[in-house]
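Apart from one protein chain that is not included, each protein chain of the complex appears where it belongs.
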Amino acid sequence: MGSSFGTSLKVSVFGQSHAPAIGCVVEGLPAGFKVDLDALARLMARRAPGSGPWATKRSEADEPRILSGLNAEGETCGTPLAIVIENADVRSKDYDDIARIPRPGHADFTAYAKWGSAHDVRGGGIFSGRLTAPLVAAGGIALQMLEAKGVRIGAHLARVAGVDDEALRSTDTSAEGTALLTAQLDALAERSFPVIDEGAGERIRAAIEEARLAGDSVGGIVECVACGLPAGIGGPIYDGIESAIARIAFGIPAVKGIEFGAGFRAADMRGSESNDPWCVRDGKVVPAKNDAGGNLGGITTGAPVSFRIAIKPTSSIAIEQDSVDLTTLEPAKLVVSGRHDPCIAPRAVPVAEAAMALALLDSWLSFPGTNSPFALLG
Amino acid sequence: MGSSFGTSLKVSVFGQSHAPAIGCVVEGLPAGFKVDLDALARLMARRAPGSGPWATKRSEADEPRILSGLNAEGETCGTPLAIVIENADVRSKDYDDIARIPRPGHADFTAYAKWGSAHDVRGGGIFSGRLTAPLVAAGGIALQMLEAKGVRIGAHLARVAGVDDEALRSTDTSAEGTALLTAQLDALAERSFPVIDEGAGERIRAAIEEARLAGDSVGGIVECVACGLPAGIGGPIYDGIESAIARIAFGIPAVKGIEFGAGFRAADMRGSESNDPWCVRDGKVVPAKNDAGGNLGGITTGAPVSFRIAIKPTSSIAIEQDSVDLTTLEPAKLVVSGRHDPCIAPRAVPVAEAAMALALLDSWLSFPGTNSPFALLG
Amino acid sequence: MGSSFGTSLKVSVFGQSHAPAIGCVVEGLPAGFKVDLDALARLMARRAPGSGPWATKRSEADEPRILSGLNAEGETCGTPLAIVIENADVRSKDYDDIARIPRPGHADFTAYAKWGSAHDVRGGGIFSGRLTAPLVAAGGIALQMLEAKGVRIGAHLARVAGVDDEALRSTDTSAEGTALLTAQLDALAERSFPVIDEGAGERIRAAIEEARLAGDSVGGIVECVACGLPAGIGGPIYDGIESAIARIAFGIPAVKGIEFGAGFRAADMRGSESNDPWCVRDGKVVPAKNDAGGNLGGITTGAPVSFRIAIKPTSSIAIEQDSVDLTTLEPAKLVVSGRHDPCIAPRAVPVAEAAMALALLDSWLSFPGTNSPFALLG
Partner (left out) sequence: MGSSFGTSLKVSVFGQSHAPAIGCVVEGLPAGFKVDLDALARLMARRAPGSGPWATKRSEADEPRILSGLNAEGETCGTPLAIVIENADVRSKDYDDIARIPRPGHADFTAYAKWGSAHDVRGGGIFSGRLTAPLVAAGGIALQMLEAKGVRIGAHLARVAGVDDEALRSTDTSAEGTALLTAQLDALAERSFPVIDEGAGERIRAAIEEARLAGDSVGGIVECVACGLPAGIGGPIYDGIESAIARIAFGIPAVKGIEFGAGFRAADMRGSESNDPWCVRDGKVVPAKNDAGGNLGGITTGAPVSFRIAIKPTSSIAIEQDSVDLTTLEPAKLVVSGRHDPCIAPRAVPVAEAAMALALLDSWLSFPGTNSPFALLG
């Protein structure tokens, strides 16, 4: 039962919601990089529970402890980097109910179909959203390494409960467009609630609060971009960056769709509209616009890589739902109690950034641009 | 530079559009299965070029030759199965133009950024849609193995050029809904053009022809379902079936998005609407409806697995486009000549089925349901 | 920089000698198995430092803490099992000398050539023999799972400093031979010093002590057998059990050779002598003798699997040695101080058992016998 991914940069995630700890092992990080532990903590705080009314009240410090992979100076030393995050606020309540009556929209039943009664049902086990914390920890280090190479990654809530935020300007590759996108990313870096348009942010928070009061939940769309990558990163066919990003993205609980660049809108375009013409800017060949989402054939063009992921509403709701008692196969009613986010999308924003960073750094290390692999032989 | 995927069932695709041949090696096929070569040829014919006015005129028999992996009786014998498809209709024309002036929407430039002049530009090299032929060959064998276990897979054009086909009835898990879905799949099996609603099919063909006459192209959406899988298939987190399917799907040229079940629509739902309640039918626990697309936490529920992929319009169009001369970095105009599909979506239908089959058979073999792995020790 | 292995059962080892901790993540363990933590602790104690005059005086409790992978009942729950062992007795001494003057026989210089000054030189970093502790922890669980299926694994010091122990009776597949081998394994289970012939044990300990007093060290050979495996386990060619065992074995520091069955002696045999004839015993086809080491073509025959590994003398010796000052490239003399085993072979015995167990359980899960893989589809 695997929970690892990556080619040259491999991440193995472990943990269950109520196990002693969660964490990950990251193999293949380049050596000699000084990890900024404060910046890592700030990124993790953005994902951590309890940071707003839209979030679960579970109280977890989510302090990552790095067990290995750094030398005495705090630099990556070439060996696997292991990160552990303790599960502190684990309530020792009775999970017999969940084990018996699977929650709609959750993996309780499918895990039972897979592992029988051996499944660790407590808190959702490995299927808990909490398992995104190690992803963010690993991704945070990848982010720092990419930033050191001039890459910038940012994400926001593109849409929640039918309310749209301003879109990121990732399709305009002109100097003006690039400046606008930079300004958007700068603004997002300042926001406690990850939207560009603060008015939209207020309406989104109101919609989430309304759903919460109704005992219900709402979904949303997270948009993420990465700027500053050179052209030529990614492998052909099944090792393209879209494949790499999508594989990780669907490992984030509640993600039900992903699209790159124009995505599903491209299905309604004509080729003459969809194709991005080539031009030269600052002596470099670049696409004159960027409906391709920064890659062709899975390989970067040099324009911003962009994706959008659809996040379904939180499955755990306070409204009574229909289920089945697995011990009797009789119908059963279920009210999910406990501490749950009425909307998981805001906390998914740093997770999307981490997923993007890991996929791109791995692609860069595994499938770099011109002549690099052979140069290794030099 | 990899082009392989899979965990227990591994597929390594090779070939370029104008190399001597294309093909694949499939490792991990269960032994003792008699491959139906005629059924395989029929599936491949659905993908082959030249089968309709919407398709390229390149003439390729696309006859798969199985070099290994079968015993004297034509059964899988446990060893890697290698399939080769010769490239017969390779025109020995001059590709200097493409090497010099990259086509918009194609991987010509990104491949150049990756491999420099070593890239095999002829016919698009490894990025040619022709590389889906080995995928269909491998997937066709997986399909047969799944069918022998009661699984049925079918796909159709959900939408082309703004024209919608009837949707597949994959969300209604009642006996009635299942019968309707079966009838749809039966109807599709008879169609030469892969739509359920023949009126929609006529309008789609007309829209494609119109685009072709304008020297342009159109995109579309392919929907695919798999029925009859037991619950419990798939690994947790990054090894879920959504991750597995998505990784292969983005290896199909022109795919720009994928969604499972309600997909992007789920982002606008409330939890009380999105959640599929559990019920018991015929003594089995099943979801009462199927907005989850047949899986929760990446593990099958027993309901139909469904996905939709967005396919951008064919990049190769006869209309003049802007590009750059890589040797001078001066602007250049480009008219793509050659044999190209004005819409690739119809030929992508069997490719989607093959991708679904490979991802699901691999998940089944790698991450099966209750107690199976330990049973292996018995 | 990877340090993981395995196909269905994957082990990722992490840690450095003086990092906060060492450990591993084990993916793919069958669910529903109750881990015996006491038995695991006993196995680890056999490898732990400080257990005899032949061993380093570093004091480490080596208590494995299992962070994940078990459910509330202490059974494997299908998710990755993470084990952490704290590095407690880390002396904060100055490692500038080692960083500057590489020790002969150690990886100090090669790690420097690989990672430059980023290498964590403290205590040898990832190259420390201490990194076999996580291997033993992971292997101990595999051992328990194999034992539950009737497999028994045992190892001993076949030879140290020119003194031979009695060989394990793994070539005689008769009922009598099997009884003798069982008696040998029973005896070894009682021994604090892992030899069959206690007289040889005394001579070995004397030779180790003599080397220690001379400030020198000695090497040895460890022999390991696994009995009770069914025929048919292992993959063809590069996935055979010999490849799997050898890959792990050479990950154990100081191992310089491995042979299976008759091994290097087979090179001097004739085919008529080397071949194991087939016969029927108790209704089963078995080899009448077992010079093949329990496998043919990398696949188990049902006879005991046996290997011998050559272990070079401990590199860290108190005698002055010639080296180089890396900062000046001038010759330098070196006396290795610190706590080192004058012979590592005794502590390598449980490590060999763990390596055997992991390779065999992985092979069993990944490449089982007749019809099993296809049965998964049932």
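A few remarks follow.
Think of it as A, B and C in the order they're written, each chain with its own count starting at 1.
Quick note on the criterion: contacts are C-beta pairs under 8 Å (C-beta built on N, C-alpha and C of every residue); 3 or more make two chains touch, one makes a residue touch a chain.
Fair warning: this is a prediction, and the values are worked out from it, not measured in the lab.
The hidden chain makes contact, of the residues C:49, C:69 or C:102, with C:102. Of the listed positions B:20, B:150 or B:199, the one in contact with the omitted chain in the full complex is B:20. Take subunit C: the residues that touch the chain left off the picture are 1-5, 7, 13, 102, 104-107, 109-116, 126-127, 131, 159, 161-162, 211, 216-221, 230-240, 242-244, 246-251, 253, 255-264, 266-280, 283, 285, 287-288, 292-293, 295-302, 310-317, 319, 321-324, 326, 329-331, 366-367, 369-371, 373.
Along subunit A, the points of touch with the absent chain fall at residues 8, 28, 30-33, 78-79, 145, 148-149, 236, 364-366, 368, 371-374, 376-378. Although one chain is hidden here, its contacts on subunit B can still be listed: residues 1-4, 10, 12-16, 18-23, 25, 27-29, 31-32, 65-72, 75-82, 84, 95, 111, 114-120, 122, 125-126.
The rule is simple: only the chains that are shown with their structure count from here on.
Superposition of subunit B on subunit C using C-alpha atoms only gives a rotation of 180 degrees, nearest 5. In terms of their C-alpha centroids, the spacing between subunit A and subunit C amounts to 39 Å. Subunit C has its Cα centroid 45 Å from the Cα centroid of subunit B.
Taking each chain's centre as the average of its CA atoms, subunit A and subunit B sit 25 Å apart. Counting partner chains per residue, subunit B shows two or more touched chains at residues 236, 366, 371, 373.
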